[in-house]
Structure formats: structure tokens, C-alpha cells
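In this view, the complex is presented without one of its protein chains, the others remaining in place.
Presenting chain A:
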């Protein structure tokens, strides 16, 4: 019984059947009012008759106390159910018949006055049946067979949410918070964000105004279940069979139990959609529910015909062209020529083979795009393009080869093991920013590792030359007419400038930076893009060290910016729930990628620049066709905001990291999740693939850099199994071990490198597979 009920003050029940059902009197007024309103609407206008109905029973004994309306209705319900247990209370017509056969004339009066629908509606207003219903559902789920329990558990959450929202909506504020207190704890582990959001809602207007609540109200919550499991659930809902929990008492078969089940049934009917699969329960991986459970319908882009399964959507979208970007024939020949010349000059025997590696071997299994598929770009190429391509080939030759698969087969104690370790794991150079007053939202390295840029909360960007060279801008006092050619332009260049520049222009924290990729690793980049809370993205020229363009269009803070791999174009992600495509030579947006239900937090270009991936606060990531502007893949599985993502250089995989501290690895072609990597203990800020796509590096707020093996199977470590000797003792110990936080590291975590109090804001692989990480050092809190 609820704590709010002063049991002593509740009036004596008139009928013996009702003694067990005492009501929270705090909520009675609201119900009173609702009943009266309802009756009025039905045409029973005489107030005396109404008050008679509501308090008639009690008048003789205690004149000043009135029996609460809902209690009266409860009694009605008791009469209805008590005479014929097992009958489905939801069939309101039969309920009414039962009630009609009851003894009290007052009740008969009431029955005759309200229609069948009304009774059900009023019954649904009773706050206690929610408590009871959920308690029973919970004990039924926990009491079910082990093999079914994992698939039943997910239905607890939506029913919890709906019950809570119902209670809030009908104004039972205290009952709602009590309900929340009682039942939220077991759900906390997986749904803490949503639960927190719900717990803040306490008035009907909040439910009306809140987006998430409205999504619960208006969309169907999808739950995947096997056929047999679904059958069991239906059986329980209608008959109350199965899963008797110890100490459940009369709850299951009793009266309250039935009304509780009816409440559950209402939610199931109105707000749940069961995705019944033919797969047996044991064949499904334990994390699969993440992908197929939730308010999916609006997360999946609607084309023709509503699709409620992300897999169905992904397959319907057909094949993607994930192959490498095509290179024009002229550029190839020019690059070859240049490589040959250089090989002659260098007299390096290894360099001679460079020429052969320029034509990339066709990657099996993916379709390569043609030149026509690419975004419009200049037909001719420049000498910088040749230099970039030449450098790319040289990088490929000089690359440190990281081969994590070598680690799995050797014993590390042996000298061979140590050698394998050297081959497998990267060298990491950490750039620590010192004396950062308010945090560094972003930090980035140029492809040739000559420059590092960091954006700060104080709205400025700082640029450093990592080689210690001076960063020169242009002189400001010059005659425009004096500049005719490149040599006279060179004269107005500053000399001996500092090796660090401050770029000022934004009026809000700078959240993202990106160096232009056109020069590749051959020479320093010429442009820098920045995104800021002032809703602009800005283009900075590194020749003049000034701001060149401000791109306005987003209505809200811009969270992320990324250059297209071919230059010219770039994409931004913003709080206004869109990602946008821009061209550097236009100040207006070229494409708007709309569809996410919340902030777009991060955006990245696919290596062949045909696709764009976005991660959002609606817990999903999407892949967009850059040209068409339509969504081609949706990745559902994160249980919190997607904070960052990275494409593998071979163009096949996407890694996304979320606030649920997991990294998900997705296969772009099929749209399926390959595996889930866990191990981080705080937000993950940055991800990077090695050049061979064989290793993933992540850095985050837990002050660590972690290396992950992309190709291994992953999964949580197997529990040590004793052959056949499973006694109760051992099993319980295993179970306890499961809950310890040490076990969250999946087996594909190769290595963890902690830093001293430095959250890693950026991890970056150079083309030669050296790893650079950056972050601000946090001084320990002053005591």
C-alpha cells in the first residue's frame, strides 16, 4: 500500500470484498473531478444525483467524510472480477454485465449511467493498478525460465515509462514519483539517461511539452521476441499463467493481479510493437536487443512504406560504392613519371618499386565508384596533386606495419612474443597542452604533422608549428598595385614570425577544427576550417593567417566540421539537427541532411567522399549519400549519444563511439554491427584507424589511449569454465564476477596507455602509422 495513504482515516469499507483495496486519498479529488466531469459530459447534470453517486454509500455512517470515487469504482471492479475469475477484464462489455448483476442499487444506477467505454477509462485512472501491474510483470519476467529472461527483460522498460507518464499525465504526482522510486533501480543500468529525463517530469504539461515523452506516446516501441516467448507473454497477459515468483501470494490470480495485468495489457496493445522472429532464443547475441528495441519507427528514415527494422531499411537501400576514389589517367601517368624521376635521383633501390604500387589493386568485395559518381571537381590537376600522390606512395612504402593479428597466436614471454608486440602495437607521441585555463574542445594535426591547431573555449584558435618553424602571415602595409607576380607577393610576407599564432574571429567556443587535405602529407596545408558555438563555420587561410570566409546558415551552435577528402567541399554538424554540405567558394549551403531527431554531434566524410556519416544525440548514426542528400544507412545500437566516429581508410567500416562508453564497429555494406568494444570508463572523444584499417585507437576523458584489434572476434572474456563441475558455489561466484567493473573490457582491447590527468581530445594516425594524441593537462584540484 502506498505510503501516502493514511490507512486509519480511510472510511470503513461497506462491502467486505473491498477491505483489501484501500485507496490513496491524496488523489481522490482529481478523480472525483474527472468522474463528475465525465458524467456531466454524458448528460447527467443534476449535482445531487452526482454527489449521491459519489458519497451515497457512506452518508449514513460518517457524514463529513466522503468515500472517494475511485474506491467506489474499485469496488465495482471487485464485484466484476470476483464472481468469475479468469475472465478478461478488458472486455468491458462483460465487465459491465458483471457489474450489472451486482447487488447495490447505487452501483446499478452508476452502471446504467455510464457507457462501457467510460468504465474502462475510469479504471485506467487508478494509480495503484500501475504499481501492482508492474510489480507482477517484473516478478513474472524474473520468474521466467532462464532462456526467456533476456528477451522478456526489454519489455519492462517501455511499460515502466508508459506507466510513469500515465501517472504524471493524470496528475498523480506523488504516486508517479513513488512508482519511479520503487521500480526504477533495476532499469537504471541500461536506461539511466532516459530515466533521468523521465524523473524530471512531474506535471501533465511537462509530458505534453517534452519531446521524448511525446515520442513514447505517439510511436510504437519495438521489442523483438521469439515466437514462443511471445506466446508465453500473451498467455500471461490474458490468463496470468506462468512465472509464479516466490511470495507473490494472491497477487497473480487475485483481483489486483488481474487489474494490474489489464493495465499492462493496455500499454502492450497501444504502445508496443512486437517484432516476432522465428529465430530461437538461444541463437541471439545478448546485445542484439540494443539494435532492435526502442522507439525505432522515427529513427529509421521513412521512404515508401513504413519500415520498422533498421536491417530492412539498410538492405532496401541497396549496395554502396565503398571502393577507393578513382584517379584520373593523366594524374596517374604524371605521378608515375615523377616517381621514376625521384627513384633515379634517390638511388634508393626500394624506391623503384614505388611505380608499381601507384595503381591500387582492386579491393575485392566492394564496388569502386567512377569519376562520374564524385562531387563536381576541377577537370585538371595541379602540381600539388602530383606531389600528394607521390608522397602517398612513399608513405605506403615507409609505413610502420601494424599487425595486431600477430599478437593472438604467440606467447608474449618469448623473444618472438616481444617482437610480435613491436610489430603489432604503435608508437604513440603525446602532445600535452599545458596551462589551459578552461579546457580545449578540440585539437587537430595536419596530415604532414607540421602543424597543430587547438580551439579553445575562449573563442580563439591557436596554431603551432610542431617543427618550430615560424608561422608567417602577410604584412599589412603594402600597395596593392605593387603586387604583380609571385615574387613581389613574397616580398610582403612577414619574416621571422613566432612559431605559434592566435587566430581570432569566432564569438563562441570553438568546437571543431579541420585542416584541408589537398596537399596530403607532401606539404603543409593551406587552409583551416573551424566550427563554433556562434553558429558559424570559418575558413582560415594559413598563407595570410587570417579569416577568409564565415559560413552562416546553421541556426544553432555548429558542433563539428570535416573537409571532404578531395578538398573544396566540407560538411558541418549542428545542434539544429541537420548536417550541411558546403563548398568553400560559396557562402550558402549546398545540401542539408535532415532526419536526425536530435543534435547532430559529429560528421565525417567517407574516404571516397561519396558518403557522409553523422552521429547524433538521438543515439543513432546515419550514412548519407552526399549528392542525393538522402540517408542510405542507419546504425542503431548505441544506448546513448553518439559522440564521435571514424571511417576505416579502406572504406568498409565505420567506428562510432557513444556516451554509453562503447565503441561500435559497423560494416557499411550491410549496415550490420560487427562488434561492440567496451573498456573505456569515461566519455570517448576521438577515434582513429591505422592506415591498414587493422587497428583502432581511441582516446577519452578517462585519460587513456586504447588500442583495439579491428579484425579479432571480440566479445567479453569467457568465464573460466570447469568441465561439467558446476556446483552452486562456483556459479554464484561467476555471477558475482560478472558484475564487477573489471569485466567490461572486451578481449579485442590490445593495450591501454594511461596518461597523467590528460583527457585525450584527439587521436591521429599519420600516413606512416605513427600515432599522435593530444589533450590538455588538468592540474589536480587544489585542496
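Convention: contacts are C-beta pairs under 8 Å (C-beta built on N, C-alpha and C of every residue); 3 or more make two chains touch, one makes a residue touch a chain; residues count from 1.
Here, contacts and distances are computed from a predicted model.
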item	value
Name under which UniProt lists the unshown chain, selected from "Transcription initiation factor TFIID complex subunit", "Queuine tRNA-ribosyltransferase catalytic subunit 1", "Phosphatidate cytidylyltransferase" or "ATP synthase subunit a, chloroplastic"	"Transcription initiation factor TFIID complex subunit"
Identified contact with the non-displayed chain, of A:509, A:567 or A:615	A:509
Options A:549, A:571 or A:705, residue touching the unrepresented chain	A:705
Residue of A:223, A:366 or A:442 in touch with the missing chain, whole complex considered	A:442
Residue among A:601, A:618 or A:692 that touches the chain left out of view	A:601
Touch list for chain A against the chain that is not drawn	3, 173-174, 177-178, 180-181, 184, 188, 192-193, 195-203, 205-206, 407-409, 412-413, 417, 421-422, 424-442, 452, 454, 456-457, 462, 464, 466, 500, 508-509, 511, 533, 556-557, 559, 575, 599, 601, 617, 640-641, 643, 659, 682-683, 685, 701-702, 705, 707, 712-715, 717-718, 720-723, 742, 747-751, 753-756, 759, 761, 771, 773-774
